[in-house]
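What follows is one structure encoded as structure tokens, with my remarks underneath.
All protein chains of the complex are present and in place, except for one that has been dropped.
Presenting subunit A:
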């Protein structure tokens, strides 16, 4: 074999093609070093930048179309108009106060909903009676569409903060419950058995084996819960509210302010991304044992 190519450092340019040379006798041999090396042409830009290029081109085309008068601003504002609307609202303080109102509702609903979901999952996951009572009930309730409850929630709670928080609670309980319950039930029975041999009490088993084993499932549920909580709050704030991003968008609709509507959508999108980042951070912290990586 060509020892030079085989011994060359990985950074060396790959040979143009696997060099084929005749063996002493019989079939020709192929240089193994050239076989597995990718022969794709190199693009100078790093991957994240290349991935960003697509959306950027789209936004640029959108702006261009707006500037050329191809899009009526009452139909869709240009990116520039959206940015200036954002700046305007930020200056008056309207943006911050409405954003805070939305965040507070989602946070309250999440705290209640996630706690309730975990509590019910533990009851159903650990106790036979809990399973019989809780699981069947939640499986029935789960099939109700959350937003279908809106009229009922308004009758119950009026038009204040409570109906919005209640809807978020309703939207977050189920994903957290379902995934945490599945996590508890999915804990490896061999691990439970080995912990029992070590003399762990029932409480110790739950604390050291069952609950840690359910954490991955819980995190999946939390991710779903975050997504659906934003979904629900958008609708709730557009129907009856005097504050919040959804309220802002609804007001804008009356005045054909598509720039503010698009701004609202943009903010919801960013909040969704932020929520996802929070869960990922939690995962890295709580599931360190999965890859054994400590970050140092």
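Assume a residue touches a chain if its C-beta (ideal position, glycine included) is under 8 Å from a C-beta of that chain, and two chains touch if they have at least 3 such contacts; residues count from 1.
The rule we apply is simple: contacts and distances are computed from a predicted model.
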Hidden subunit of the complex - UniProt protein name among "Sensor", "Sulfonate ABC transporter ATP-binding protein", "Molybdopterin synthase sulfur carrier subunit" or "Isoquinoline 1-oxidoreductase alpha subunit": "Sulfonate ABC transporter ATP-binding protein"
Option touching the unshown chain, where A:69, A:93 or A:199 are the choices: A:199
Among A:47, A:91, A:128 or A:291, the residue in touch with the chain that has been omitted: A:291
Absent-chain interface as seen on subunit A, which is shown: 190-191, 193-200, 204, 208-209, 212-213, 215, 288-292
